[in-house]
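With one protein chain held back, the other chains of the complex are shown just where they sit.
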Amino acid sequence: METTKEKKALTIKGLDKVYKGGVHAVKGVDFSVDEGEVHALLGPNGAGKTTTIKSVLGFINYKGDIKVFNEEIDVVRANVAFVPEDKSFYEFMSPQAAIKVCHRIIEQFEPNTAFDFMRRFNLPMKKKIKGFSHGMKTALYLSLCLAQKSSLYIFDEPTWGLDPIRRDDVLEIIRNLVIDGKTVLYTSHIISEVEKIADRISIMFDGQILFSGYTDDIKANYRVYYMPLDHQLPEQINCLSAKKDREKLIVLTDDKQTMQTLREVAETEEVVPNLELFFQTLLRGKNYV
Amino acid sequence: MFNKTMMEMKFRIIIFALFFVLMLVVLIVTRPVIDEVMSQMSIDNEQLKDLPDFFKDMLAETAQISKMLEDDQFFLLSQWYSKNFGQFLPLFALIMSFTIFAREADKGTIYFLLAKKNRPALFWSKTITGYFVVIVMMLIFSLTAPIAMMLSGYTVAFTPQLFAIIVQQLIGVTFFYSLFLLFSILFNDQIKPVLAGIIVIVGLPFLSLFESLKWLNPYPYILGTQVINRGTFDGLYTLGLIVITVAITWIGLEVFKKKEF
Partner (left out) sequence: MWMRIELRSPLPVYEQIKMGIKEAVLTGKFQRDSQIPSIRELAKDIQVNPNTVARAYRELEREGIIFSRPGIGFMININREGIKSQLLKDFEGELLPMVNRIKKAGITKEDVNEVIDKLWKE
């Protein structure tokens, strides 16, 4: 798991996408994913996460530069496995039939692995997919995905709509992928899950990346300050986000100088932010630099 | 991909097979009936004298047709290929094609394929499989009819005209198939390709109303009118349709390559 020089599984530079009809879904986004890393793309609905994923996989046209394992996606598709947000599969098939079909269509597909996962998820192997619940469809899709011998796994909302047990199963699966040296990029809006499983996170909002960095570094480097509402922030303050709510002025920063200054202010509370607090503060604040 | 496409088409293949077999059976069974009806319609010359001229002409024509229908081969060509079977071919092409791309987009299963296959590869595997199924079905249905008639004791043979009409119908079907496949690519739901297809099927004959546009209507070609009336194969039109089919297929590829999902 330790690499002396991290190779990039994915690099995104200047990704920009305007849909027909004028929706500017992604506004100039940069981030990268190292090999062997679990990278979570966090953000509320409509932030542009799915658009980003679709661009990576070549489902839509876009401006910018995207490289997967330093190549164009078309060259390395066999090495990338994907679970979309819409986990629809062929309704007339049964899981058993689905395995057969995947075995024929996809190179490097291990039917036994798919079978094992499906049994672990308690899927009825001979029943038509048509009647499956969302949780079952997710389990099916994941099983088919994990049976592909890939290096990069991209999951779009893999735990959404799952009961707690299945959710734990999915997180367990992601952990095991890490142990096998695989790279995982996934999108989520469930923050508590992300905190324990993601090495790095990128927080996306309104088409932009507000933060991209190591999960551990957040607690190590950032502090949130709760200050009196009427406090005037000095102009030279350097912070990631600042906002006013009903009772307090809230500032998020990693700048040591700023922290020193803010600590001195009367009635100020300094808090080490967990991911939830970091996320909320970042999203709701405006950037005063 | 082939097996999966076959699984998806299973229902339609069976329905069409049953339908065409039924039509063929009905045709063969009613052959004697038609024979009798036609012979009853031929009137002797005595009665003809007293009738008005236009009526005489009409009866004369009917007499001519009935004479021809006595010929089993003519019956086969004009009633099966040029009528019962031929008329369904565009609809057959539409029903076999409209789901190929549109259903995947409609149901969201396209992402599964798009993630693992590049656009050209995906396009060709679906397109070629589709054509293969349709062409095989066409050949089987086309060749079954004369064989069935032979087995029923009628005098039919595999004449050059027969092969001419079969080839024309095959080319005609692939033309319609390519067009409807393009509709399947263009639209993201399954209803619009069907509507567009029906508009084409119903609208094309209207082109014959305009002298200058008559040649754009492929129905006479697909029904083998020239083969039946003059006994000749329409090579020029065949070439034209092949060129158009190839062009439409190429357009489909380019559209699919750039399409957003």
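A and B label the chains in the order they appear, each numbered from 1.
Methods note: a contact is a pair of C-beta atoms (placed from the backbone, for glycine too) under 8 Å apart; a residue touches a chain by one contact, two chains touch by 3 or more.
Remember, predicted model here, so these are calculated numbers, not experimental data.
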Chains still shown that are in contact with the chain withheld from the display: A
Among A:N45, A:N112, A:S192 or A:Q232, the residue in touch with the chain that has been omitted: A:S192
Touch with the omitted chain, as defined above, among A:K8, A:K27, A:K149 or A:R175: A:R175
Where the unshown chain meets subunit A, residue by residue: 1-2, 36-38, 168, 171-172, 175, 178-179, 192, 195-199, 215-220, 263, 266, 268-272, 274-276
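Throughout what follows, only the chains that are shown with their structure count from here on.
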Centre distance in Å when subunit A and subunit B are each reduced to the mean of their C-alpha atoms: 52
Residue numbers on subunit B that touch subunit A, as the complex places them: 1, 3-4, 7-8, 107-109, 111-118, 258, 260-261
Subunit B-touching residues of subunit A, taken from the complex the two chains share: 54, 57-61, 74, 77-78, 80-82, 84, 86, 88-93, 97, 100-101, 104-106
